[in-house]
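For this view, one protein chain was removed and the others were kept in their places.
As written, the chains take the letters A and B, and residue 1 is the first residue of each chain.
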Amino acid sequence: MTITQSPPEPVVRGDRPAPVRRRTRGAGRAGWLTYSALAAVVLFSVFPLYWSIVVSSRDQSAIGRYPPPLVPGGNLWDNLAAAFEQGNFGTALTNSVIVAGTITVSVVFTSTLAGFAFAKLDFRGRNGLFTLVVATMLVPPQLSIIPLYIMVTQWFGWANDLRGVIVPTLVSAFGVFFMRQYLTSAIPGELIEAGRADGASTFRIYRSIVLPIARPGAAVLGLLTFIMYWNDLFWPLILLNAQNPTVQVAIANTASGIEVDYSLVLAGTVIATFPMLIVFLLLGRHIIGGIMQGAVKG
Amino acid sequence: MRGTRHVLTATLAASALVLAACGGGQGESTDGTTTLTINVYGDSFSLPDNRSIYDEYERLNPGVEIVENRSDFSTHHQNLQARLTAGSGTADLELIEVGQVAGFVGQHDRFVDFLDRGVDPGQWTDAIVQQASTPDRSALIGLPTDVGGLAMCYRTDLFEQAGLPVDRDEVSELWPTWRDYVETGDRFLERAPDGVKWFDSGGHVFTGILGNEERTFYDRSGELIVESNPAVRAAWDLTVQAIRSGQSAALPEFSPEWNTGFQRGQFATVTCPAWMMGYIQGNAPETKGKWDIATVPGGSGNWGGSYVTVPAQGEHVEEAVKLAKWLTAPEQSITIFQEIGNFPSQRTTWDDPEVAEFSSPFFNDAPAGEIFPASLADAPVQISGPQSAVIGKTFADKLNSVEQGTPPDEAWQQAMHDIRAAAGAG
Partner (left out) sequence: MSTRRQAGPSARARLHRFDLKGAPYLYVTPFFALFGVFGLLPLAYTALLSTTAWSPRQPGSEDASVGLGNYADLLSDTNFHTALVNTFGIGLLSTVPQLLLALGIAHLLNYRLRGRLFFRMGVLVPYITSIAAAALIFNQIFARDFGLLNWLLQPFTGGTPIDWRASTLASWFAVSVMVTWHWTGYNALIYLAAMQTIPYELYESAAIDGASRWRQFWHITIPSLRPTIIFTVIVSTIGALQLFAEPYLFDTTQNNNGGSERQFQTAVLYLYQQFWANGRYGYGAAIAWTLFLITVVIALVNFLLARRIRSAE
């Protein structure tokens, strides 16, 4: 069960084996037109974030200025500090790391296991169960929030508790689906058979054959999962209060006072986005490699 | 593959630890401190940078720590409902707005009954107490914090530019009735500065007009009377007339655009419950001195107010009741009025010099301490029902659609349709 704004888009090309041919270098050398078009795309992609910095580096009145300000002012650090304090962002960042981190570990673990079973093991009911997995991806996440809320708080007593955010999302249908598609094409059937011939148990095969091959796919899944739950708003907003928020809940709360200072609100969005941006800058190459590899292998 | 296993074991152990660790943090801590949580919307008892009222209580009651959670109006009430339904997760104290309270009175067994707790309801006007009581008056689920009162805040600078009087008594004389207010709006527009409208939004005026009515959406027996109530239709028609003559800046209440409108002076008047004073000061500090406060058309009215409740599911009901009583006692109400602007609901406080002689420098030293009690003196307290808040929002939306060009009759039909559907559920 995933409670998210929008499912990440899986990257699957059916059950065909991955092409043997080496990657080729595309359709020729780029001209200036290509460069300028791409630059425009990047500008469009980055501009809203730039603009959030502009607004959060000014004061409350900037939002009503006409023409709107286009370059940063001098209040960035003051606003960041004030927003950090007011929005309880210290707790929020820690909480988000715990929530997204735990869910990621669990989703990757359970998805790899189940994905392996669906991809490479024969068992009665396999197709039926897998159809069920696919079908659950169609459930709108907002659908069962009330029953879920009653369960989490009444049965387990987890209102305002991170466990209530984490536990219902420890597994993901998308994750199972993703790993199944990935492993189907990534692991040659002969490898499993060879393992069996050597008398290896299923678990041993899983451990010494499947896991190493699964690692790139699992990394991509982990990444997508982490991003998704770092950015998740609605379930945490219902379950957590302002004293114990995740970053997205904290952003929502800074925008919810009677007096709303938009330079502070957007400073909050900067705080929430920044950790992801840093991770992205550091690991960008791997993230992109992972997404693309996942797309081809899957 | 040893490495993989280590990683797996380690992460599983880590997540187990994390799950165990993040369970704590509620209720009693080891040193015997009681933590009382209070969920509010907006600036009810504190400001983002000022929680002196809680500090004071903690000083008087060693061993008690107060933690306030604020969220926005909708989220606050929706979450409260969800947590009541689920039977856990509410704070020790929960604030409920007057428009929402009727829906919660129906669930009175989920709240502490203050009549059992030695509260004297006589300190408030009967009608205010009635709204948070069951129809048979056998249970009282909330203690009144503030009342709105009703006045008209106006921009002296814009009035001057449009050739209208600036003095607050003369201004008050411009609009003995709401019809006069709308006619003055036409006069204002003739000579108004470029782009400046008469009022902020149709929905806001509509609520203001109805602020002088006792029966609006429900009657005393709980029957829905929106469609048959001539007062509602009259308020709608007058608002529509004002909108069509171009008086509305069409900035929906409580939206970011509305806030900007205050800062930029996009409208010359705004219907002003007492809590609006704090709102304007917080949102548009640079407009200090440009505002003044006149009496509301019709002379009286009320808008807004809240109740502090104690959900029965809490772990610290006794301490919570004690805090609720303290927060709503006259002395604290006066402090809150001075610091935030929320007007106290106890009549006895109105004669207190600290309230009666209060004037606001931000509003040109307007005698707020006189204006709001006067507006409340004859104000009826409105009868509300379970879906009063939803109905109010529906009207605000539909008047906004008129502002955006929808034919008024069509908008009215849609409003009635939506209200019928919503009220059918409660």
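Criterion: a contact is a pair of C-beta atoms (placed from the backbone, for glycine too) under 8 Å apart; a residue touches a chain by one contact, two chains touch by 3 or more.
Note that the coordinates shown come from a computational prediction; the quantities given were computed from them, not determined experimentally.
Within the full complex, the chain left out of the display contacts the shown chains A, B. Listed here are the chain B residues that touch the chain not shown: 72-74, 78, 81-82, 84-85, 103-104, 106-107, 250-257, 260-261, 264, 266, 386-387, 390, 393, 396-398, 400-401, 403-406, 411, 414, 417-418, 421-422, 425-426. For chain A, the residues in touch with the chain missing from this view are 1, 5-14, 16, 19, 21, 23-30, 34-35, 37-38, 41-42, 44-46, 48-49, 51-52, 55, 63-68, 109-111, 113-114, 116-118, 121-123, 126, 129, 133, 135-148, 151, 167-171, 173, 176, 201-204, 206, 227, 230-231, 233-234, 247-248, 251-252, 255, 262, 265-266, 269, 272-273, 276-277, 280-281, 284-285, 287-288, 291-293, 295-296.
In the analysis below, only the chains that are shown with their structure count from here on.
Chain A and chain B have Cα centroids separated by 38 Å.
Those residues of chain A that touch chain B in the complex are listed here as 60-61, 63-64, 86, 95, 98, 101-102, 105-106, 109, 146, 149-150, 153-154, 157, 159-163, 166-167, 207-208, 211-212, 237-239, 241-244, 252-253, 255-260, 262. On the chain B side of its complex with chain A, the touching residues are 1, 4-5, 8, 11-12, 14-15, 18-19, 22-23, 25-26, 37, 39, 41-43, 47-49, 67, 69-73, 75, 78-79, 82-83, 85-91, 256, 259-260, 263-264, 275, 278-279, 282-283, 285-286.
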